[in-house]
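Pasting in a structure now, in structure tokens, and then I'll have a few things to ask.
== chain A ==
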Amino acid sequence: MPTTLSNNVLALLPEYILTIVGVLIMLGEPLLPAGRTRKPLGWLAILGAIAATGVSFWQLHLGVMNAFSDSIRVDAYSIFFQVVIGAVVVISLLASLDYFEGNSSHAGEYYALVCFGAVGMMLMSCSTELLMVFIGLEISSISTYIMAGFRKGQGTATESSLKYFLLGSFATAFFLYGIALTFGATGSTNINVVAAALPHTNSPVLAVLAIAMIIIGIGFKVSAAPFHVWTPDVYQGAPPPVVGLMSTAPKAAAFAVLLRILYSGYAIDQPRWQILMAILSVLSMCIGNFGALMQRDVKRMLAYSSIAHAGYLIAAFTALPADGIAAAAFYSASYAAMNVGAFIVITLVSGYSERVRTGDDYTGLAQEHPVLGAAFSFFLLSMIGIPFTAGFFGKFYVFTAVMHSGHVKLALIGLVNSGIGCYYYLRLITRIYSTANATKSSSSADFELAAETDPALIAAPLNFPMPAVSLRIPAYVALAAAALATLALGIAPNGVLRMAQSAAIATTPANAANQITPISPSSTLR
Partner candidate 1 sequence: MHLSDFQIFLLLTILKIVVVLVIMLTSVAYTVLLERKVIGLIQNRWGPSRVGPFGLLQPLVDGIKLFLKEDLMPMAVERPLFVIAPVIALSCALVSISVVPFGNVFTYRGVSLFEISDINIGLLVILGITSIGVYGIALSGWSSNNKYSLLGSLRASAQLISYELALGLSLVGVVLRAGSLRLRDIVDSQSAHGALSWNIFGGPARVHGAGGTTWAIVGGFQILGFFIYLMAAYAETNRAPFDLPEAESELVAGYHTEYSSMKFAMFFMAEYANMITVSCVATLLFFGGASSPLGHLLPDNFGGTFLSAIFPILWFVFKVFCFLFLYIWVRSTLPRFRYDQLMSFGWKFLLPAAMLNIVLTSLVLAFHG
Partner candidate 2 sequence: MQLALFIIFAVLCVVFALNFLFQRHPINSALSLIVVMMSLAVIYWTLGAEFLAAAQVIVYSGAVMVLFTFVIMLLNAGEEERTRGSKIAYIVGIPGVIAVFALLAYTFVHEHSTLGMAHLGGHLNNGVSNLEEVSRILFTDMLLPFEVTSILILVAILGAVVLARKEH
């Protein structure tokens, strides 16, 4: 019962569940005979993730919990991100159940890695101790590095894993340097203590440098330009369900961390980091959108698009605390919904060996698979920001927050960018809905292209049997869930919005909360 259990147990209950499930899967993997299906382990992971998400949601009733000598703070804010992460994990697991089936001899480890990675991300979102943040970040990063290279027979996959790994670790060093400077400026690595100590610090310049370093480090993780160089290659090479996961959940966690560090730790320096974030935002939006315009490969295009979306999200950092946090939280949820959905479609369309890669290959998708075509278009439309989708409301909310703090120029750049950005999404949508060109045999063309980009595919092109569609019901369930979430966040965002707003209030420092109230007529008119 809540009253009898200590906070140390209650606060981290979701993480405990996922850890236990991960360990169970690890133990189960060697027990299953070599040729047998790993699906039971997958289902176990899904159940665990659902349980963790549910428990995390339930924690909302327990109020704010501090645990482990204040290194953990479970409040509406952390729960919001944990639920997002949990949901993404559940959906990605559903989508990958059949993906690795028969293709990989160690699918069990994949499920375990997902669980552990989720633990890391959840810890990131609820930690107030930078050391804990760092370790959570590393857990999530390392597990995603591994997952990115899971199809190690393919040259592109290992390459993607390598690039992700090298640049991720590089970023980690910057992040750590930032923490070190924070420690130097304040003598502590606990965000609350840092916030309290900053006004009296003797070395404010160190603090500013620390912010810059931390922003660079996290900027890499969330693939904000100019720290985005890894993103296209990694997204292109990694297995699509993994990309769906790693482009959303770790990003949400990283944003959770960044929001917490900046808004509650470095609240006093907001004028300084706000400028940095504005620059980062503009760069990300522009580079993301213009980069995406030039891509042929769909995953690569979505990689650039994710850079652009990171830019929109970062724009929220220029807003006033309550607005900005709520907007960023909401946007990360909506981005998670649509991006995971898009990558589930790619998973289903391209299969394990990924012979469907470029936009050309998607021509006529709507004729062959009307559901997949419609779903893909829907997600892409959401990314454009068409009303009644998550993407639109997210963007709207972010830019309302931005305008609310008076940064009209930034909002203008952002929305014009989203206007430009619609071109490449639309190009794909129109391809999906046009009829496949009858003269070229689709599969052979795809194969040539795949061979051109991936020599490893020539060696064993047809060894991977495509599972029949009927076998992939879990993936379709996941797809439906993602689509529903995208729609729901666009049409009835009230619940999530309220959660995001309470999350924002939970993490804004008390003095700021008095000055700022959420966007509403009362605040603007009185």
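Regarding selection, all candidates are chains of the complex that A comes from, given by their letters.
Simple rule for what comes next: a contact is a pair of C-beta atoms (placed from the backbone, for glycine too) under 8 Å apart; a residue touches a chain by one contact, two chains touch by 3 or more; residues count from 1.
Please read all numbers here as calculations on a predicted model, not as lab measurements.
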item	value
Options 1 or 2 - which one, within this complex, touches chain A	2
Interfacial residue positions of chain A with respect to candidate 2 in the complex	12, 19, 22-23, 26, 67-69, 71-72, 105-106, 109, 112-113, 116-117, 119-120, 123, 129, 131-132, 135-136, 138-139, 142-143, 145-146, 149-150, 152-153, 161, 184, 202-203, 205-206, 209
